[in-house]
Every structure is written in C-alpha cells, then in structure tokens.
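A single structure is presented below for examination.
Apart from one protein chain that is not included, each protein chain of the complex appears where it belongs.
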Amino acid sequence: MKKIEIITRPEKLEEIKAIVEKLGQYSMTVSMVSGCGLQKGRKEVYRGVEVSINLLPKVKIEMVVGADKVDMIIDNVCKVAQTGEVGDGKIFVYNIEEVVRIRTGEKGTVAI
Amino acid sequence: MKKIEIITRPEKLEEIKAIVEKLGQYSMTVSMVSGCGLQKGRKEVYRGVEVSINLLPKVKIEMVVGADKVDMIIDNVCKVAQTGEVGDGKIFVYNIEEVVRIRTGEKGTVAI
Amino acid sequence: MKKIEIITRPEKLEEIKAIVEKLGQYSMTVSMVSGCGLQKGRKEVYRGVEVSINLLPKVKIEMVVGADKVDMIIDNVCKVAQTGEVGDGKIFVYNIEEVVRIRTGEKGTVAI
Amino acid sequence: MKKKILLLVLTVLVFVAFSTVAFAEGEEATYEFSAVDTVWVLVAGFLVFFMQAGFAMVEAGFTRAKNASNIIMKNMMDVAIGSIAFWAVGFGLMFGADKLGLVGSSWFFGSVSTSSWAEFGITIPFEAFMLFQTVFAATAATIVSGAMAERTKFSSYIIYSFVISIVIYPIVGHWIWGGGWLNGLGFTDFAGSTVVHSVGGWAALVGASILGPRIGKYNKDGKPNAIPGHSITLGALGVFILWFGWFGFNPGSELAADGALGLIAMTTNLAAAAGGVTVMFITWVRYKKPDVSMTLNGVLGGLVGITAGCAAVDMVGAVFIGIIAGFFVVFGVEFVDRVLKVDDPVGAVTVHGICGAVGTISVGLFAVDGGLFYGGGIELLGIQALGVVAVAAWTMGTAFVLFKTIKAVVGLRVTKEEEEVGLDIGEHGTEAYGDFQIKTPSMFI
Amino acid sequence: MKKKILLLVLTVLVFVAFSTVAFAEGEEATYEFSAVDTVWVLVAGFLVFFMQAGFAMVEAGFTRAKNASNIIMKNMMDVAIGSIAFWAVGFGLMFGADKLGLVGSSWFFGSVSTSSWAEFGITIPFEAFMLFQTVFAATAATIVSGAMAERTKFSSYIIYSFVISIVIYPIVGHWIWGGGWLNGLGFTDFAGSTVVHSVGGWAALVGASILGPRIGKYNKDGKPNAIPGHSITLGALGVFILWFGWFGFNPGSELAADGALGLIAMTTNLAAAAGGVTVMFITWVRYKKPDVSMTLNGVLGGLVGITAGCAAVDMVGAVFIGIIAGFFVVFGVEFVDRVLKVDDPVGAVTVHGICGAVGTISVGLFAVDGGLFYGGGIELLGIQALGVVAVAAWTMGTAFVLFKTIKAVVGLRVTKEEEEVGLDIGEHGTEAYGDFQIKTPSMFI
Partner (left out) sequence: MKKKILLLVLTVLVFVAFSTVAFAEGEEATYEFSAVDTVWVLVAGFLVFFMQAGFAMVEAGFTRAKNASNIIMKNMMDVAIGSIAFWAVGFGLMFGADKLGLVGSSWFFGSVSTSSWAEFGITIPFEAFMLFQTVFAATAATIVSGAMAERTKFSSYIIYSFVISIVIYPIVGHWIWGGGWLNGLGFTDFAGSTVVHSVGGWAALVGASILGPRIGKYNKDGKPNAIPGHSITLGALGVFILWFGWFGFNPGSELAADGALGLIAMTTNLAAAAGGVTVMFITWVRYKKPDVSMTLNGVLGGLVGITAGCAAVDMVGAVFIGIIAGFFVVFGVEFVDRVLKVDDPVGAVTVHGICGAVGTISVGLFAVDGGLFYGGGIELLGIQALGVVAVAAWTMGTAFVLFKTIKAVVGLRVTKEEEEVGLDIGEHGTEAYGDFQIKTPSMFI
C-alpha cells in the first residue's frame, strides 16, 4: 500500500479530483499548505514598502492506494495538473505499512 | 519507530487525546484537513442553487511511537472513534527512519 | 530520497528557511499545525472560567531531499531551532519511494 | 404545513388590513405638533434601531463561527417579526385604552384615531412615537437570542420572538409606560432598565435554563468550561454600536427636545464608562489579567443600569450606578455560570436581567428627588423593588409557559449532531465563513 | 499615461476652481431658513452617507475573501470620486436651470447664486441640499460594484463610477426630481426607487452581462453553481447599516421636518420587515431551510420597494409592498441566475433593479391618493409604468454604450490568472486577511 502525496496549485484540485474518481479512486484527504521551490514568489508594495511573498498557497492531496494503482494515478494527475510553468508542484510516494478502517476495524488492503 | 496517522471526525479529537494519554502517549501533532471517501457529503441549497459539499472537515492526528505500541494504540483509538457510520475515517501507519528532538539533539527511540 | 519533517515553533520558520537555503535546499512545504508533547500548554482565565490551552501552535516544514543531505540539514536546523526550552519540537525522517515533478514529468532524484 | 401557515398569515393580514384602513381615514390632526421634538424622537429611534446591529455583532462575536449565520438570522428576525407584530397588536396592548391597569385595548394595526392621539398629549405624530416604541420592543426580544445561542431550533426561536413582541413585552410596557398600575404607583423606569432589559434578561434566564447548556459547557462534575467566542473584534464593534445607540435609547425617551437631554446623555455616558472601568479593574485583580469580553459586558451593564434612572440621578450618581453595575456583571456572570449552572454564552442574563434590576432599584437610592441617599426616604426604593419583582414574576411566568409549550409541541433544541456540526449548516445549510479554515474546538481548549 | 491623467485632472480642477470662486461671492442670502429643517436634512444625509459602509460590507461579505480589498476599494472610490464629480457637474445637470425638460444647465462646481436658490423654494441652505443629493448619487453609483464583483478591472470600474455620477444618474434625477418631463407628468418617486435604485440596478444588469460570469459560476451545461460569500456576519452588518441608513434616505427626502416624517419612517420599517419575513418563509418552503443571505436580500428588497411610495401609502400598504418585494427577490434572483444567466454575486440587479421597478409601480396600486386599490383608477399606475420604462431604457442604453466603450478601449475584465488568484493580489498587491488560513474554493464546494 502506498501513499501518493500531490502538492500543486489550488485551482487544480477539482480537476484532479474528477480524474482520479474516473480511475475509481474516491478517497482522499486535502489540506492547504504554503510552499516554495523553483517558483520564487512575487514582489508587491504595501504602503510604500516592498514585500516579497515567497511562500505561495498550494494544495496538498493525499491518497492511500494499492501499490498497483500508483503509476496510473500519477500519470493521470500529471496530465491535468501540468501547466508547464514553475509552481506546478510535486508528487511524492511513500510506503504505508498498515491501513485500518476505523468504522469496521478492517485492516490492510481491504481497508483502503 | 512508526508514525500513526489518524484521520477522523473532528469531534472525536478530545476523546482520542484522552485515551492515548492513558496509554502513556502524550505527544501528538494535530491539523485540520478536508476529506472524502465513502462518505459522500451533503447537498444544500444556497440562494436557490444546489451545492454539493463533497469535502468534509476531518481532523488529522499524527503520533510517532515505538513500533511495539502501534497495535495497542490503534485498537484503543478505534474503540473511541468508531460510530459505525461512514465517515469514521482511517488510520495509516508509516515507518519512520529517524527521530530527532530539537531541544537536545537526541536521536532515535529516546527522542520520541 | 528522504522526507525531513520538522515540527517546531512558528517564530523559527524564517531562520530555518534561511539556513537551509544556504545549504542549497530551496524547496519546502509549510503548514500550520497544533501540537502537544512535553510542553504542557498554559492556563488562562476567560470570563472567570479556567481554560487550559493544551494544543499549541506549531509549524510543520516538509522537505524532500537526497539521502546524502539529510544529516547536514538536520544538524543545521537543530542549531537555529534550539531554544533549550520544552516545545522546541521534533524532526522526523521518512523514506520516499518516488518523486515526480508535475511540470516536466521527471521522476526520481532529478525531480527533487 | 409551512405552506399553510404562510397562507394563513397572509389571509389574516389581508383581512385586518382592509378593516383598519377604514379606521385610519377621514379625520383631522389635532395634536400639538413640534418639529424639533419629532426630529429628536425619530433620530433617537433610528439610533435605537441601530442597536440591533450591535446586538447581532455582540452575540455573533461571542459565540462560535459555526453558529454565526444562525445567530445573525435570529437577530434579523427579531426586528422583522417584532416590527410587524408590535405594529399589529403589541402597540395597542401597550398604549391603547387602559383596561383595569393591566392592558391596553385599542390602536391595533396602526389605527390610532386623531382624537385619541391628541389626548395622549405628546407633541409628535403617533407614527413617530410608534416607530420609537417598535424599536424598543425589538430590543427586548433580541436579548434572548444571545443567552439561547448555539443550540436553539430556529423555528422555535421564531415562535418565541413573535410571542414576546406581541404580548409579553407590551403588557409589562403597559403597566409602566402605558398608564397601567405600576405607573400609577410612581414606579420610575425612565428608559426601560426594567421594561425592556429585565424583560429580555428574565426571559433569557428561563429560556436558557429550560434549554440546558451547550454540549461541552459543563464537565460531569459540574465544572464549567470556557467556550470562547469567534471574533472579539466584531463583539467589540457591537458594544460600540450599542453604546452609540443608547444615546437614542435614554435621551430619546424624554420624547421631547428639552433642557434635560444633556444631563441624560451625560449620565448615560458616565455610567457606561464607569461600568467598563470597574469590570476591567475587578477582572485584573481577580483573574490576574484584564478580561476583554467581560469588560465589554461591563460597559453594557453600566448602560443597562443607568437606563432607569438616567433622568433622575445626577452625574455623580451615574458614576456610582456604573460602578455598582460593574460589580454585578462580574459576580453575576460567575453566579449564573457556576451556581445556577445556566449556560448563557454572551452574559445576557447578567447584563440585562440582573443589571436591569439593580439599575431600577438604584433609582430608589440615587434619585436626586426621592432617592434614599439624597434624603428621600425609602418609599421610592420600595416601589422600585416592587416593580422589579412584579415584572420578574410576570416575565418568568409567561416565559416558562411559553418555552415549556414550545418544547412540548415543536421541540426547543437541535439534535446533538446538528449542534456539533453547527447550526449554520444544520438549520440553514450554509457556512458563515466559507473561505476560512476553521479549527475544531478541541484544538484550542 | 497615468501621470498625465493626474496632471490633466489637477489642471482642470484648478482652472474651474478659480472661475467659479468668482460666482459664489458677493451675494446676500435671501431664502427662508429653517434651523430644524436643516438639522433634519443634514442628519438624514449623514445616515445616507453611512449606507456606503453598508454597501461595502454587504458586497464584501457576499463575495470571496480573495477579492475583499478590491470591492472595498471600489466602494470607497464610488463615494470619493462620486462626491467630487457630482459637486462639479452632476448637481448642475440634475438641479440647474432646466433645458427642455431633459437636463439642468447651471450650478456647476457649487456656484449656486443666492437668488436662484431662493427660487428653488426650500428652507435649507443649498450646501445642505447638495450634501443630501451627493450621498444619493453615491448610492446609485455603488450598487453596480456588487453585481460586477470579483472580475472587473479596477481602472475600468473607476471610469464607470465617474461617468454614472457625473451624467447617467443626474439626468434621470433631473427628469424626476429636477423639474424635468417625468416630474411634469406627475410621476411619483418619493425617495428614489427608480431614480436611485433602478438606475443602479439596470446599470448593474448591463455591466454584469457584458462582463460575463465569474469562472466556475456556470457549468458547461449552463447549470449555475453557488459561490458562497466569505463573511455572513459582515454581510448582515451591512444590511443592518443599510436599514439604519434608509431612515435617512426615505424620511429625509421630505426635505423638511414636518408631520409626515413619522409615517414615512413607519412605512419604511414595515416594508423592510415584511420583505425579510416573506423571503424567510418562501425560502424555507422552497429550499427546505430558511436561506440567510437571501433573507438579508429580502430586507433590502422591501426597503427598495417602499422607497418610491413611502410617503404616499399607508402602513398596511407598506406591509403589502414589502411582501410583494419579498416574492420578487426570491424569484428575481432565480430568474437572473438561471434564465438570464447573468452572474450577480450579491443580487444587486434583483434588489435594486427589479424591486425598484416593482416598488415604483406599486405606488400606482397602493397610493392612498390615486392608487388603484384605493379607488384612484389606473392613471397614476400608467404614469408610474411609463417612468419605470423610460428610466430603464435610458439607463440600459447609456450603460451599454459606456461598458462596451470601456471594454473596447481599456478592457473590462481581469485575466483568468488574476481572477483565480484574486483581485486583491492582482489589482492591489495585497491580501485582505493576511493572518488567516484561506481555503481553496474547491475545498468547500
């Protein structure tokens, strides 16, 4: 079992959600984060003083899936999330040792 | 060392906190997330337009613990967090390769 | 590839950001979390009723880096984030199995 | 069901409407008109109207984000329903032709005949007086929403709000301001510490105790927990608005632009200030740090306290009344919270009920003319106490019957699930702050 | 470019300034002065000014956090630019010497000669009247910002705001209040359901439809999505402020402190209340839960509706007008959203345009003197309808030309990227709520 963690532009959330649902993946956990990377933020002027905004809003989407589905999901997500500009973000994959569904107590792959 | 990540209903946070403290686990990191899964959200009407709320508020609780305590904690958390309705959430377990306590620089199990 | 997850005092974020940039690490993802540990919170009085604040605001900084850089980064972060008081927080290290840069589709170490 | 109610309401309106139109026609104005008095009373009435915004902000700010739309909606409906109900019936029960010193019996649906208005003997058009009285009625109604916040069913609240505006408040009003029995005894409540605020406060007490505390307010051992509000800035804005509006509430109650207005404005302002300063110092000593939301309550307590006597006491007396109200605010809130164990999220029972009573009685002590401390003996004091008790009894009695009936018939409280997720979603299918990340309560308690 | 505009504006100002100073000097006041009327009109004008705060809060509250600074800035500029433009030119076009019943032609830059003012025949100084009219003009201007919120370029909005204050509104104003042709026909719009609100509402309709909907508002199949506002509490505060301010808007339009003020205040209040209550019940039946933001619109609809007839109808009529406005609010919002497919984030077209028209026509039905239901026949009704149509045609026509021109010359809409990230950052390089964690919209839809 693997966790796919997608960090990308907030406005892409809905499209990503739609595409993974088509792939049969309905479960996910979403949170707002701030990030920096190659994308360097902007400079703005506030009351005459320059401000550099170097952490930009990003959305983090976490999905725990069976190991076999990882590549397919990654490929599809890349497709919709790609704009080609810096700031598109990253996908990280972790190993998950155990999954428990709280409602039933089921463990392992069935619990995903 | 393992990380237990619990994603569940926000109103269960306090009970979970209480039960793991009884088990001697005092440390945790908590954040608010939004999630979807089998629980499909609600439909509401806003100014005459239907809105489907499909990401619901959840709380994410992260605890890094010694490998030996994982099962005990999971069992107890399941007990208090279970309502039997969809939306109870999941517990994920990850392997942690290293833990450092910033205050002292200690590493490994003692640092948990 | 490893993920370094730092949970520490919010006011240390900027110093940590500065030091890892010196080490050539420009990418990170930041979020606000609440935590408890050895640091036990405060007691306040609100309208005559005692309130114990037992989850305190912390910042979580996530960086995915090549395995070789982990120690160096940890050491340096500890240096700036240490106050010696309880509440300094923890650093956790995870293994990351795959990294994808969404913009280009690149995978693995080059994508970090 | 709801469709039928709607139809019914409309039919009744149509019916009465046309029957009253007849009344209102064909007469000539004969009361003595003063332009400056009319301007004064109207402007004061507008300020009192604006207090509704203050109540809405205080009550929303002092409760949680997940219930903010609901409390706003309750406040809005207090004015809207109250305005119509009071115009239709309440005004007549309050100021119409007296029956046995207990209730008025004419002037419904705005049908005030010119001759009867001329007899009333004030120098402004009856509609201007009606507007002024309408906004007072809405104030009495809206006090309760704060005490019953975060757990009351919306439909039940609507019923309550209708009943208090249409009958509970107007009858007290008649006793004291409409020529009723307390009026006859010489009871002094210039601008409504008792008529308006205590009525609201006692109804709030009864409502909140029948309703029970919010989930999580009391531990199993009865120890109260703090449930902080979601926006101190909005709460404070509300208090500033209320203080501002009180300059209409008190000086406006003179109903004429005469030489007394300045004194009334000064006593009002000094009592508010003294109430706030007193509470700030008490909480500083008692809780180690000056408590913000309690200090805001202190200002309101001072204002409620001076309302009865604002025209009867001097400026020094006003400062003392403010100080006294300040003490009652702090210990009143603790008393309600810990001894009565009634969960009153915004302190409405203390601020309006207790400080209203204390302020009314203080007139018996501080009135320049008749007050005990000014050599006036205890007669006035006795009458004031009698009035306070009578109004408390009437209000608590009727409110008890009202809330018990509502509880039995439609239920008073939302479900546990709805309370947890918040009344905004439960009752209105909406969120007050859709764009903001809300924390779960346990994250800060 | 911008520097040049700045210079140009300054030069023009300087030039006209000194040419008008000459005018304003050397004459003696000869109009009949009434202190109480002056106090009344000024206080009413201040209340109307304060409505700007109400509009700002409603519009900001009902839209998203990422555009809050921008909408605030637009509202602020409506008053600021409008005040100067109306003083300089608009006031003269509206009230200056009549040309052919179409437009005024004197009194620019405050150059009102004492003798011409004396002829105007009211009992307050011309500057007091000018202040009162200025805040009305600003109201008409500010209505549009809500409908065009969250996607309009700031620079284009500034141009629009300038043009409506300086010419579109004043000309309608001249027709109806300045001695123009509709005035001559007996068209009744006491405080501006048509003059102020419909003008704003129709301009909003044209602007919003030329501009197109916000990204994400309509699905490919044309189904509308809900885009909830970011702060119901601020939105509700805005409605309370507007209701409060309307007590200046309507009773103030009497322009004198006479016996009619009380009735006007009461009709205003009852219609607002009835509008709110009606919408609450309709949405409860129709959408299962009482809708908060729509109910707030209902109050405003009632207020807009009564504005034309507040002095001409009785209290019963006011309740009916409020109820009618309530129905039009609900079905109007749905109509604009679903049938016209015009994206109006705050409901401005419905509240101001539709309810303004409905209220104006209602005068023909409910006017005690001349209304159809009161035996007055259909003549007044016809005149009212004619006025509504004429003003709609003029406003939509000029607004169409204006917005199309702006679109062609400087562009009307921000880029897709800017709209997504928010106009606060895009247009002003700032965030309204820097300290708060903002959710991405998709997290709650």
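Every chain is named by a letter (A, B, C, D and E) in the order it is written, and numbering of its residues begins at 1.
We take it that a residue touches a chain if its C-beta (ideal position, glycine included) is under 8 Å from a C-beta of that chain, and two chains touch if they have at least 3 such contacts.
All figures in this text were calculated on a predicted structure; none of them were measured in a lab.
Engineer: One chain isn't displayed here. Which of the visible ones does it touch?
Structural biologist: Looking at the complete complex, the unshown chain comes into contact with A, C, D, E.
Engineer: Can you say which of D:Q52, D:N70, D:S253 or D:Q437 touches the chain missing from this structure?
Structural biologist: D:Q437
Engineer: Which of D:G96, D:P251, D:G332 or D:G387 touches the chain that is not shown?
Structural biologist: D:P251
Engineer: Which residue, D:A118, D:L255, D:V292 or D:M396, contacts the hidden chain when the whole complex is considered?
Structural biologist: D:V292
Engineer: Which residue from D:G101, D:G179, D:P228 or D:G376 sits in contact with the chain not drawn here?
Structural biologist: Result: among the candidates, D:P228 touches the missing chain.
Engineer: Taking the full complex into account, find the residue in E:V89, E:V103, E:L234 or E:V336 that is in contact with the omitted chain.
Structural biologist: E:L234
Engineer: Touching residues of chain A against the unshown chain: what are they?
Structural biologist: The missing chain touches chain A at positions 34, 44-55.
Engineer: Would you write out the residues of chain E that touch the absent chain, in ascending order?
Structural biologist: On the side of chain E, residues 2-3, 5-6, 9-10, 13, 17-18, 20-21, 24, 29, 33, 35-36, 38-39, 42-43, 45-46, 49-50, 52-53, 56-57, 60-61, 68-69, 72-73, 75-77, 79-84, 87, 109-110, 124-131, 134, 154, 231, 234, 237, 424, 427-437 touch the unshown chain.
Engineer: Touching the hidden chain in the full complex, which residues of chain C are there? Just list them.
Structural biologist: Where chain C meets the chain not shown: residues 10-11, 13-14, 17, 30, 32, 42, 44-46, 51, 57, 59.
Here is the rule we go by: only the chains that are shown with their structure count from here on.
Engineer: B-D versus B-E: which interface comes out with more C-beta contact pairs?
Structural biologist: When B-E is set beside B-D, the one with more contacts is B-E.
Engineer: Going by residue numbers, if over half of the contact pairs line up, that's a repeat, so tell me which of B-D, C-D or B-E repeats A-E.
Structural biologist: B-D
Engineer: Angle of the rotation mapping chain B onto its copy chain C, from a C-alpha fit, rounded to a multiple of 5 degrees, please.
Structural biologist: It is a rotation of 120 degrees, to the nearest 5.
Engineer: Quick check: how many Å separate the C-alpha centres of chain A and chain C?
Structural biologist: 18
Engineer: Suppose each chain is reduced to the average of its Cα coordinates; what separation in Å results between chain D and chain E?
Structural biologist: 33
Engineer: Report the inter-centroid distance (CA atoms only) between chain C and chain D in whole Å.
Structural biologist: 51
Engineer: Which residues belonging to chain A are in contact with no fewer than two other chains?
Structural biologist: Counting only residues that touch two or more other chains, chain A contributes 30-32, 94-95.
Engineer: For chain D, jot down the residues that touch at least 2 other chains.
Structural biologist: Within chain D, the residues that touch at least two other chains are 429-430, 437, 439, 442-443, 445.
Engineer: Of all possible chain pairs, which ones touch?
Structural biologist: A-B, A-C, A-E, B-C, B-D, B-E, C-D, D-E
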